[in-house]
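Each chain you see keeps its place in the complex, though not every chain is here.
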Amino acid sequence: MSVEEILKTHRRPPVAELAVLVRCIDECSTCEASCTVCADACLAEDDVRDLVRCIRLCLDCADACDDTLRILSRQTDPDLSTQRTALEACLAACRACAEECERHAHHHEHCRLSAEECRRCERACEDLLAVFPAAGQ
Amino acid sequence: MSVEEILKTHRRPPVAELAVLVRCIDECSTCEASCTVCADACLAEDDVRDLVRCIRLCLDCADACDDTLRILSRQTDPDLSTQRTALEACLAACRACAEECERHAHHHEHCRLSAEECRRCERACEDLLAVFPAAGQ
């Protein structure tokens, strides 16, 4: 089942263009999982001491993604400031995590994959912010 | 990107057969999102008073799914009792939520879809429990 399928059955209109909203929720969901795996895969590496910042930012990113996918999944009586700032926080967490994972991408395949997913989620957040209604609306 | 792709890059072997583990993580992820949407879509219905138990169990199920997908995503030095009891708790939450959503499935399409997803996640938890190593191993 897809998030799009169930969101279409909601009585309230989506808080933003459905396709853009759905892509952001889906990327947050995938990014939470891939950052959780990357943090744990880093713990199992011999050079874990060089991966401390990567682990830490992966944990932050997983938490931010989970928070944001939940807040964005709700369409009933939203507060636009709550939703917009959650998106901005998720974007910042994805960007910081991607930058650090990229530094280890040539050593560790999980860092390369995690960096790619963080960049996809970062873009999905940017795209949603670009079509998001202003807080006064 | 898929969870399977990044799990395959982990230095440690998966805690259980990869395909069964991955399906359970994926269903937990989908079920967290669909239960979050269903709880919120119920809030927007005119008969919200009849949906109170459905909302409550959807919230429980989303929380249990998120906990379980995180614990199962970690392959490094697992504690089998922690993982097995998380799976059992997720299975119980999915089953209770599915039973309640099914009672509203003929009225509300989101309840029908959420019930179906809860049943898929319940089966994925059962299948993983069936191949899970015993706690003493």
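Residue numbering begins at 1 within each chain, and the chains themselves are lettered A and B in the order written.
Quick note on the criterion: a contact is a pair of C-beta atoms (placed from the backbone, for glycine too) under 8 Å apart; a residue touches a chain by one contact, two chains touch by 3 or more.
Remember, it's a predicted structure, so these values are computed and weren't measured experimentally.
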Handout entry: Full complex stoichiometry in copies [only 2 chains shown in place]
Key = 4
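Definition applied: only the chains that are shown with their structure count from here on.
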Problem - Cα-centroid distance, subunit A relative to subunit B, in whole angstrom - result: 20
Fill in the blank from the handout: In their shared complex, subunit A is touched by residues of subunit B numbered 1, 3, 5-7, 9-12, 25, 29-30, 32-34, 36-38, 40-41, 43-45, 62, 66, 69-70, 73-76, 108-110, 113-114, 116-117, 120
